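A single protein chain has been omitted; all remaining protein chains appear in their positions.
Right, chain A next:
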């Protein structure tokens, strides 16, 4: 990402401040299927000073692309929120063959779900209570 892009598009990836903080105090832990990178605090002293209220390790994510929290897949979501100590690959059972790929929330995007009858779906819906058939002169 160009430096200009970094300055003006705060909604993509980390801001300059976050990047700086991450490079100084963060330790890279892993990357998920979407390319989001996960970090934890490098130094023990950060446990008390850098905003960890629980006293646990501080963990964060830098998105590859749009900053949308729903892009964090469930296994990394668990790790981010301290549900387990180690990274998901070594802590969770391997994904089953029948498990669907994780998709972020599509609300507000062109891929969002539209019910039958929405204008984008042609505007035709099934008959429902209260529908009436209007008379036409022909």
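Assume contacts are C-beta pairs under 8 Å (C-beta built on N, C-alpha and C of every residue); 3 or more make two chains touch, one makes a residue touch a chain; residues count from 1.
The rule we apply is simple: contacts and distances are computed from a predicted model.
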UniProt protein name of the chain not shown, from "NADH-quinone oxidoreductase", "Lactate utilization protein B", "Bilirubin oxidase" or "Lipid II isoglutaminyl synthase (glutamine-hydrolyzing) subunit GatD": "NADH-quinone oxidoreductase"
Contact residue for the chain not shown (choose from A:8, A:98, A:113 or A:132): A:132
Those residues of chain A which, in the complete complex, touch the missing chain: 129-137
